[in-house]
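Below is one structure; the comments refer to it alone.
Entry: chain A
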Amino acid sequence: MKNLDSVFAAYVIGWAVFFVFYITVARRTATLRTEIDRLKNSLPAGSKK
Partner candidate 1 sequence: MTKRLLLGVVALVLVIASAYASFYIAPEERTMGVIQRIFYFHVASAWAGFSAFLICFVANLLYVWRRDQKYDWLGVSAAEVGLAFTTIVLITGPIWAHPVWGIWWTWDARLTSTFILWLLYVSYLLLRTLVEEPDRRALLSSLFGIFAFLDVPLVFGAIRWWRTQHPSPVIMGGANSGLEPTMKAVFFFSAFAMHVLMVFLVLERYNVEKMSDEVDVLRRELETA
Partner candidate 2 sequence: MGLLSNSATLLGKELRTEFRSRELLTTTIVFILMVVVLFSFTFDPTTAESRRFGPGLLWLAFLFAASLMLQPCFLREQSNDTLSSLRLAVSDPFAIFLAKVGANTLFLMVTELLMLPIFSVLYNVPVLPELPWLILVLFLGSLGISVAGTALSAISAQARMRELLLPLLLLPLLTPVLVASTEVTVGLMDREPIVQWKGIGFLAVFDIVFLTALWLFGEYLLEE
């Protein structure tokens, strides 16, 4: 079937965009998570919420 590769290309590129978006967000989430834990641990015990 001609044009099948175009259809595949469209789907692959589309999913790639979503994938890149999600990976970027997930990495930022992980970095922030470690930063939050680090900050929480360095708070003196008395002022921890």
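The definition used in the following text is that contacts are C-beta pairs under 8 Å (C-beta built on N, C-alpha and C of every residue); 3 or more make two chains touch, one makes a residue touch a chain; residues count from 1.
A quick word on the picks: all candidates are chains of the complex that A comes from, given by their letters.
This is a predicted model, so every value here is computed, not measured.
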item: Touching partner of chain A in this complex, picked from 1 or 2; value: 1
item: Contact footprint of candidate 1 on chain A as seen in their complex; value: 1-4, 6-7, 9-11, 13-15, 17-18, 21-22, 25-26, 28-29, 32-33, 35-36, 39-40, 42-44, 47
